[in-house]
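Missing here: one protein chain of the complex. Every other protein chain is in place.
When the chains are written out, they are named A, B and C in that same order, and each has its own residue count from 1.
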Amino acid sequence: MEWGSLQNFIDMGGYGLYVWGSYLVTLFAIAIEIFSLREK
Amino acid sequence: MLELKSVTTTRGYKKLFEDLNFSLEEGEALLVNGVNGSGKTTLLRILCGFSRPDAGEVHWANKDIRALGHDYSRLVNYLGHFDALKGNLTAEENLIASLSVMGIDSDVATIREALRKQDLHSKLSVPVSRLSAGQRKRVALARLRISRERPIWILDEPFVSLDKSSTELLSAALSEHVSNGGFLIYTTHQEIGLDVRPKILTIN
Amino acid sequence: MSSRSLFLAVLLREFKISLTQKTDIATIFFFFLIVASLFPFAVGPDTGSLRTVGPGVVWVAALLSSLLALHRMFEGDFIDGSLEQFLLSGEPLVLIVVSKIFAHWLFTTLPIVILSPFVGMQFGISSEASWIMALTLLIGTPVLSLIGSVGAALTLGVRSGAALTALLILPLYIPVLIFGVGGTVAALQGVETTGHFSILLAFLCLSLALCPLATSAALKIALE
Partner (left out) sequence: MRFWKYSTPQNFYPAAKKIAAVFFVLALCFGIPGLYIGFFVAPTDHQQGEAYRIIFIHVPAAWMSMFIYVVMAFWAAVGLILNTRLSSMLAQALAPTGALMTFLALWTGAFWGRPTWGTWWVWDARLTSELVLLFLYVGFIALRASIEDPRRADKASAILAIVGVVNVPIIYFSVKWWNTLHQGASVSLTKAPSMASDMLLGMLLMALSFWMYSIAVSMLRVRKIIRDRERNSGWLNN
């Protein structure tokens, strides 16, 4: 699967909002969960 | 024979008692002493089989009461802080209802007789909600009198809010129960003259 | 003490207590009526749209009334110490629980089931379909009481108990709601309803077998 350029990758064939919306929220949720369990 | 075997219980993060060992023979009484909140009620509830100690066991006739289950609880009379009475029923209706569920013979004559003994005969048709705390306690004691063949009596502050004559009446009933070979475990803050010297267990 | 006489003793006791709490039962009864009659104001009075919404509304109203009445099942006996005495009765707690759940259903939810066909007709549901709806409720509401009893026992003595019970129990009501309303809609469309009834009866058997066990375990925990 060749994206050609970073811009195409981010654009994700026009579905960028939905794909990155899902992946970033997942990443964000995981980050919060790990952060909330950090050990002082 | 009722035995406590290295019973340990914590409440939240506080150890109430640790490695408690005690045994009670037939015809013996045990007075549980301790300041408020020291775990007296918790110990009594463990003896009733309501709650389970963190460690250790309670034995009746050398068998763990949790294994005995209903066979043990059928032997216990427990009088806690609550009198188990429905406010809008009369004393008589209350006793008929609760005793019938517990399978204790509860014909009206026995109940009226027990209530009369607690001189509550004038209050038979009055809903319990209109009785005073002392009178409600006497209704609960009337139920104790009806189910008196149960050998193990566990009473949590039975004398509270009782007047002088009722206190004497109850002391006599307790002495009679113990001298007939019954088991009695109770807590109280008042000075009570029982015929038999009770063993003392202090929880600090 | 034979289990039959224990069952009847508890039932008689619940009956006597309910006699003295007639207002409680009346409020639940009228709650059902009021909730059901809110919807015409929301959806509009024409019987066409009411008929499509009708079965769902009646069922949700019955479900909410059953939920509202759940605290009556054990709370009174828990607070005044009767529940402790039951535990010491030496009689199987599961049987006492079954009898109490049956008594609760009989005195609070059965009147609603009896009333439901008339409310159904208010929504333009044909009398024949209304009776089938009443039948789905007759089989479904005991399941609601059985499942609800687990929630009521779990939240005994817990703060904000009523809202918490609803949160715990409503998701478990969904299958009963689906097949209860499904049966009524099928009747409205003149379609075969035996499938729905067999599933509702299956739910009844399953909850009759499992819920009292969970409820008595929860009661023992509450009394620890």
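Operating definition for what follows: contacts are C-beta pairs under 8 Å (C-beta built on N, C-alpha and C of every residue); 3 or more make two chains touch, one makes a residue touch a chain.
Being a predicted model, the structure only gives us computed values, none of them experimental.
Where chain A meets the omitted chain, the residues involved are 1, 3, 9, 12-15, 18-19, 21-23, 25-26, 29-30, 33-34, 37, 39.
Seen across the whole complex, the unshown chain contacts chain C at 147, 150, 154-155, 158-160, 164, 167-168, 170-172, 174-175, 178-179, 182, 203, 210-211, 214, 217-218, 221-222, 224.
The rule we apply is simple: only the chains that are shown with their structure count from here on.
In whole angstrom, the spacing between the mean C-alpha positions of chain A and chain B is 65.
Distance between chain B and chain C, defined via averaged C-alpha coordinates, is recorded as 36 Å.
The mean-CA centres of chain A and chain C are about 46 angstrom from one another, to the nearest whole unit. Residue positions of chain B with contacts to 2 or more other chains are absent. For chain B in complex with chain C, the touching residues are 45, 48-52, 70-71, 73-74, 76-78, 80-89, 93, 97-98, 100-103. Within the complex formed with chain B, the residues of chain C that make contact are 1, 6, 9-10, 12-13, 16-17, 20-21, 76, 79-82, 84-92, 96, 220, 223-224.
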